[in-house]
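With one protein chain withheld, the remaining protein chains of the complex are depicted in position.
Note that the chains take the letters A, B and C in the order they are written out, and that residue 1 is the start of every chain.
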Amino acid sequence: MGYHEFQQCIDACLRCAAICNHCASSCLQEKDVKMMTKCIQLDMECAAICYSAAQLMSLGSSKAEEMCRICADICNACATECEKHKHMEHCAECAKACHECAEQCMAMS
Amino acid sequence: MGYHEFQQCIDACLRCAAICNHCASSCLQEKDVKMMTKCIQLDMECAAICYSAAQLMSLGSSKAEEMCRICADICNACATECEKHKHMEHCAECAKACHECAEQCMAMS
Amino acid sequence: MGYHEFQQCIDACLRCAAICNHCASSCLQEKDVKMMTKCIQLDMECAAICYSAAQLMSLGSSKAEEMCRICADICNACATECEKHKHMEHCAECAKACHECAEQCMAMS
Partner (left out) sequence: MGYHEFQQCIDACLRCAAICNHCASSCLQEKDVKMMTKCIQLDMECAAICYSAAQLMSLGSSKAEEMCRICADICNACATECEKHKHMEHCAECAKACHECAEQCMAMS
């Protein structure tokens, strides 16, 4: 398996990583930051794992599928947390990206 | 400036990072690897800088534009090298992604 | 220039990246998170740039020095912010790591 077989999942992971970064940064500007701390923490973890899953997939690594399994778990946790604040645009956007990434990663792993 | 203002450039950077990883890995499987060494080296550098430019942009960092300037330089160098081997699909694809990323980064910086 | 010439600076960057991640995560657990938001934001930016500077140096990239210049700027900004909260162990530790990294990066660039 290489880049082209993984492409949809790579795209979902990279998109999710960028949106998690954006969500973390936006959460920090919310009035009630205290309410957003778990979200920011998961955003940071999710961005890290999503990018590295995308790297292993694009390198055609034999460990890409295992990585996708961990990635799906963190994406699901992040989506669940973001959904609690889905009245905020960045969290709604992030929950959506995390769900899509988790689905793609589950299909891969 | 934040995620949404930078979005096209972020997308181009992330796409370029993934395709550079794929190109590096594919170059290693070519019969005449010796001919591909400069390409692999630039692929690795380009993937690293593209991802970190995307990170700074998605975080809304005040240093994002400066980063885009370095990113454009490495993308251009990688595109030039890949074009020498554009009869190989991965290099043609990578040259295209690097060009697009360099253009987006130049527009940002 | 390659890994061995850059080694001290690479070590400082990687150490700084890890400590910034730790500081961001620890800040989120502080009682008065509102006070820490600028710190968390800069921690995230600093971790991203430090790692990518380390990557370019360890790859022996011709763009490593330019990257070190941006890295020094973000490290200095992060150190300044962390010093405002240096009664917190994680911020004191982070300010120190950022200062050391900025110095090494300035020497390189």
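In the analysis below, contacts are C-beta pairs under 8 Å (C-beta built on N, C-alpha and C of every residue); 3 or more make two chains touch, one makes a residue touch a chain.
Keep in mind it's a predicted model, so treat the numbers as computed, not measured.
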Subject >> Full-complex contact with the absent chain, from A:Glu5, A:Asp32, A:Glu66 or A:Glu89 >> reply: A:Glu66
Subject >> Hidden partner chain, touching residue among B:Cys16, B:Met44, B:Cys91 or B:Cys105 >> reply: B:Met44
Subject >> Selected from C:Asn21, C:Thr37, C:Asn76 or C:Gln104 as touching the chain missing from the view >> reply: C:Asn21
Original post:
Of C:Gln41, C:Ser58 or C:Gln104, which one is in contact with the hidden chain?
Top reply: C:Ser58
**OP:** Extract the touching residues of chain B with respect to the undisplayed chain.
**Re:** 21, 24-25, 28-29, 33-34, 37, 40-41, 44
Subject >> For chain C, the residues touching the chain missing from this view >> reply: 2-3, 10, 14-15, 17-19, 21-22, 24-26, 47, 51, 54-55, 58-60
Subject >> Missing-partner contacts on chain A, residue numbers >> reply: 41, 44-45, 48-49, 51-52, 55-56, 59, 61, 63, 66-67, 70, 73-74
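Just so we're on the same page, only the chains that are shown with their structure count from here on.
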Subject >> Gap in Å, rounded to a whole number, between the CA centres of chain C and chain B >> reply: 24
**OP:** Please list all residues of chain C that touch 2 or more other chains.
**Re:** 41, 44
